[in-house]
Every structure is written in C-alpha cells, then in structure tokens.
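Left out: one protein chain. Kept in place: all the others.
In order of appearance the chains are A and B, and numbering begins at 1 in each one.
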Amino acid sequence: MKLQLLLLSLLILMFCVPVGAQEDSAMVDSLAVDSLAALPVPAPVTDIGLSDLPNDHGHAVVVEWTPSTDDGSGLANVVGYQINYGLSKDGPLDSVGFVPSASGSYEHVGSKDENDRTYIPDHTDLYYRVDVKTVDGRLLVSAEVAGPVQSSGQWYNTGRTAVLIAVALFSFLTIFYVQQAKAGKELYIRPIGGIEAVDDAIGRATEMGRPILYVLGLGTAADVATIASFTILGRVAKRVAEYQTPIMVPTYDPIVMTVAQEVVKSSYMDAGRPDDYDEDSVHFVTQSQFAYVAAVNGMMLRERPATCVYMGKFFAESLLLAETGSVAGSIQISGTDEIAQIPFFIVACDYTLIGEELYAASAYLGREPKLLGSLKAQDWGKGLFVVLSIIGIILANFGVESFGALFEVAD
Amino acid sequence: MKRSTYLVFGGVVVLFALSWIFKSSVLEDGVYSNVWEAFKVTLAAFLTLAIFSFLYKDNPLYKFAEHLYVGISAAYWMCLAFWSTVVGNFIPRTFESLSAAFKQPYQPSSWDILGIPGNIIYIIPVLLGIMLLMRLSSKYGWLSRWPLAFIVGTTAGLNFVRYLRSDFVAQVSSTFVPLLGTPDSVSVWSSFDLNATGPVVALLSNWVIFIGVFSGLVYFFFSKEHTGWFGRTSKVGIWVLMITFGASFGYTVMGRISLLVGRITYLFGDWLGIVQS
Partner (left out) sequence: MENLGVIISLIIIFGGLAWLFWRSVQGREVERRIIFVFIFVAVAAPILFPITFEEKATPVVKSLFDKIESLPEKSKVLISFDYDPAMQPEVQPMANALSRHCLEKGHTVVFMCLWATGQSLLTATLESVIKPEFPELVDGTDYISVGYKAGNEGVLNVIVSDFIRMFPTDINGTPLDSTVIFQDIKSCADFDLILAVGGGRPGPKEWVLFVGDPAKVPIGVGVAAVVAPQLYPYYPRQVVGILGGVKGAAEYETELAAAHPRFDEVDKPGLRMMGPQTLAHMVIMAFIVIGNIAMFRARRKAE
C-alpha cells in the first residue's frame, strides 16, 4: 500500500513538473506579453523636415525628423522608423524605407526611369510621413504628413569644387606657359642623361654596321608615353636617315604602326633622304603581349641590333626584352612611365628614363611649345603640391583637420 | 638540316606519342574524352618544354612554339574582338533580327529622333571605325586622323578629371601626416613601444612618407638645375626611388616565381601525375 502510494506520488510529481514548467513558461510568456502590453506607446516623431538631396541628378529627397522622445529613454519600445511617401497629402502613402532607432534622417533615392517602380518625379509635389515602429511589431502611425517638397537635379556638384579648382589651375598654368613658349620665351629644361646617350648609341650602330631596334611599347596611340615616344622616334629616325643606318620598328598596335610610319617617313624627308625610307621597317607584329615579345626577341637574336631603344608603355614583357637585348650584345636605352617595369629597365638597360623623364625628354628633344608649356605647368603643380603638403603637415601637427577636409571630394 | 636535328625531332615526336598514349590510359571517363584530354595535356606540356628550351639556346622547337603562339593569339583576339565588340556590343543595340540570330538580348532605345529609334546613334562609332581602317589606303588614309583625334580627345577628357581627383587631390590630403607625434606628445614617447602598429613606428612612417614625397618631387623638377641644396635633395630623392624600385622588383620576382611554380606544378601534376595539381 505504502509502495503504491509512493509510486502514485511519484507519478503525480512527474506529471506536475512539466505542467508546472508549462505553467511557468506560460507564466513567462504571459509575463512577456504582459510586459510588452505594459510598454507605453512611444511618442511620435516631430519636426519632419524635407529637402531636395543636393549635388545629384534629381529624383531624390532627404527626410529628417526629431526622433521620438521615447527613443533611447530606456523604455526599449522603439525599434525604428518607417518612411512613407506619396504624391498626395491625403494618400496613399507607400513605405519606401526603414531605419533603426536613434536615426534622424533618411535619403529617399529613386530612379529616373519612369517605368521603374522606384521612380520619383522631379518638380512634383511629394509628401512624406514617418511612422514609429514598436518592438512588438506595431506601427504607430503618426498623424502628421509633411510636405510638399520637390526634387530636382543640380547642374553643379559643390562637393567637387576642389577638383574644379585643380582643373582650372592646371589648365591656366598649361595655357599660360604654352603661350609663353609660343612667344619665343626660353623655357629651361635640365639635361636628361639618357637622351644624350641616344646619339652615341646611333653612332655605335653605324660603326658596327648593325641595325637599330626601336620598340614603341604596348600602349595605344592615345597613351601619353607612346605619344612621347613618337617624338623620340622622330629624332632617332632623323639621325638614322643621316647616317644611313637601318632601323626596325616592330609595333604592337595597328594605329601606333600607322603613326610611327608617318613619323619615320617625315624624319627621312627632313633628313633629305626620302628614297631611303623602307616602309617595311615599321611593321605590325601582333596584338598579343607575349606573342609580340617572342617575335621581337626572335628579331633581336637574328638581326643582332647594335642599339635597342625601348620607349613607351611596357608591361610584363619588359624584362624579357631587356634581357634578350643584353644577350644579343646591344646597348639599351629605355624609358617608360609604368612604375612596375622601371626596376627591370634600370637593372638591364644602360640608360633609363624614369617616369616623367620620358615626357621631359620628348619636350627637350622636340622643343615644341605645347610640350614645353605642359612640362612647366607640371613643375608648378609639383611646387604647389609641396607647399600644400607643408601647410597640411604643420596644421596636422596642431590637430587642425579642417584643412584636409578641403581636399575631400564628395559625390 | 643536320642529322642530329632529325634525331632530336624524331625523339620529340616519339616521346610525345608515348606520353599521349600513356596519359590516355591513366585517365578515367570514356575513350574519346580520354584521348582528347590526354592530347591537350600532353600538347600543353610539350609546348611549355619547347618554350623552356630557349633557356638552353634558340632552337627550332622554340621557334615552332613561338610562331604557333603568335598565329593562334592573332586569330584568337580577332575572333574575340568580333564576338565581344561587334556581336556583344554593337548588334544588340542596333539590329533586332541579328540579335535574335546571334542569341543576344536586343536592347531597344528608350528615345527616338523623329520616329527613328535612338539606337541609330551607334552607327556613328561604326563609321569612325571604318574611317580608322582607311589608314590602309594611301589615297584616303588622311580620313583616319579624325577618329584618332576623337579617341585621343575622349580618353584625355575622361581620364583627366578622374586621375586628377584620385591621384592628385586625394593624395594631397593623404600626405597631411603629423611629424611631431600626436598633439599630446607625451603618449608617443612615454612608452617607446616599437610594435609595428604602435605610435612610434607610425611616427617614423610619417617621416619616411614626408621625406620620400618631398625629395622625390624635387628629383622630378625639370625647371631648375640640380645643384646645391636642391641637388642634394634630388639625390635623396633618387635614393628613395631606387629603394622603392628595389621593393617593386622584389614583388615582381615573387610574381614571376609564382608563374614558374604554377608551370612546374602543371608539369608534375597534370602531366606526369606525381604531385597534386
């Protein structure tokens, strides 16, 4: 009997515990519900301000508001804010965005395509309402509908003023110095080592009776390095025409080939030897990088040029060219603005024009007013950079950050 | 050709055939795919070795691989240019029927000129391209100067503002670094922590940036002769440049060795099957 009673009590106990737990959890759930229900309804947002998003192409509005007074007050009843928009104050207003609590602004950016569902029309009255979303998922719809506001595009982006000043300054300096050069004023350029070696190298080739190889690089006719190389090619071709030394100009780009043919042809004419010009001396090889260098390497090893000149834009093939030229026993003069390739040319070539020296060399040789003028403008630009840097560094040491902010370009 | 050359060629052909047969037998899947896959792998391996043979000396095998590469790459890029530019960019914007024929989605224009679809404007670059090809004609070659001028001008215009913004204006503000420590200088010098991310190393880095930028700019100043203090600063600049080029060289050596590792892994892995590829 006692045993049965014990077993019965145990059974009842086993049954009661889960029920109790359920009751507890039910109690907890009901407590949670009760505590949610007990949360006060948050206050609505106030002071909704609407304005057109500045510095854009239109179809965008900035919505600002003062958050609910209950946001961040410790009541934890505000999850965030839902922004609604419509074309009429009386509705309908559709939800366009949601921001978390503590936020006080939202950029409503729409599409300019009329067929797009996110389209916002310009120069049209727009209305907005900001609702508070509570932690239990309820939406407190505020009564106030703000508006109207109209979006529009701006012609000028004030955030890019720093770039405008830089463009204007450089353009002025370039035009000013080009005019100075055209007026005949002597614009000094310091001597550049590699260029003086070009004449000696051409003389060497003539004495040895071997050709000169001129490589314009892998750039297009629009690249600055290739354009600078054309000027140097003109100078080399003129000397070559005078000394009657063969020249080989394998090209990578078909358009570069056509320009190079013009340059070499006119150099031969300037030297008074138009009949000596061989059109096949400037020829197209291929527009595949390593196939091009394989072909040029083959040319170097077969023809054994006395001088190899590499001026222009080079990439991974630079060391292949320079190394093969070294094996072929050529004197090598190079110049490129590709920073990654300059180290290879420095170690493998006899003379190297580093970066901007290539542009300076073409100005130095050609003496064209436009080239001289732009070089001078660049020098002024460098000077300006140094002055601004020194000012910025001094101010940075005193913790003044506002000067640096002037150079931030917003979009 | 010399007898030894015939022997070398013969040996290469025999080795190629043997490798192909052996590779076909070890690959899984069907017979046809085995043979074809084995041919591809063996050919790639032999062409790799043919190019490597240049390291010994120039030879007909290298020449063969070089010419094969030149020819195939020219044809490949020509086909690619047609399919990516003409079929990929031009036809979908201009011809609806051709777009369907090439299975490209037609992109109709959202505007029109007097009832003519706005896509007609894409004929202009085609005409410019044809004018560029006129260069091949001695009589009409002068026509190519116009599209060339357009290309140069457009590229310069597009790039001018971009490069000025990112490579000049943005870089100016990046050089505004404190050289005398934080405003609260005590925090920099009190502990003298040489941790790579600590304030002392950061300060030294700032000095390196300042000296490097300043002296490098002086080196590239062409309007004044490099004498006196200017010349000495310029010499510091060339030292900074050479150290930078050395670091860049080291990076590039790493890149080249990586390619060699990749090729040798291919030879040992995919071809010979003795390592995991």
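FYI, a residue touches a chain if its C-beta (ideal position, glycine included) is under 8 Å from a C-beta of that chain, and two chains touch if they have at least 3 such contacts.
Computed from a predicted structure; not experimentally measured.
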Among B:Thr5, B:Ser25, B:Asn59 or B:Ser258, the residue in touch with the chain that has been omitted: B:Ser258
Of B:Asn34, B:Thr48, B:Ser223 or B:Thr244, the one touching the omitted chain in the full complex: B:Thr244
Residue among B:Leu80, B:Ala101, B:Ala149 or B:Leu204 that touches the chain left out of view: B:Leu80
Missing-partner contacts on chain B, residue numbers: 55-56, 80-81, 84-85, 88-89, 92, 103, 105, 107, 158-159, 162-163, 165-167, 170-171, 174, 196-197, 244, 247-248, 251-255, 257-265, 268, 274-276
Hidden partner interface residues of chain A, rising order: 111, 118, 289-290, 315-316, 339-340, 409-411
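Going forward, only the chains that are shown with their structure count from here on.
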Chain centre separation (chain A, chain B; CA means) in Å: 17
Residue ranges of chain B in contact with chain A within the complex: 58, 63, 66, 69-70, 73-74, 76-77, 110, 132, 135, 141, 144, 148, 151-152, 155-156, 160-161, 164-165, 168-170, 172-173, 175-180, 183, 210, 213-214, 217, 220-226, 241-242, 245-246, 248-249, 252
Chain B contact footprint on chain A (complex, rising order): 113, 160, 162-163, 166-167, 170, 187-190, 220-222, 254-255, 258-259, 285-288, 290-291, 294-295, 298, 301, 339-340, 342-344, 346-347, 354-357, 360, 375-376, 379, 381-383, 385-386, 388-389, 392-393, 395-399, 403-404, 407-409
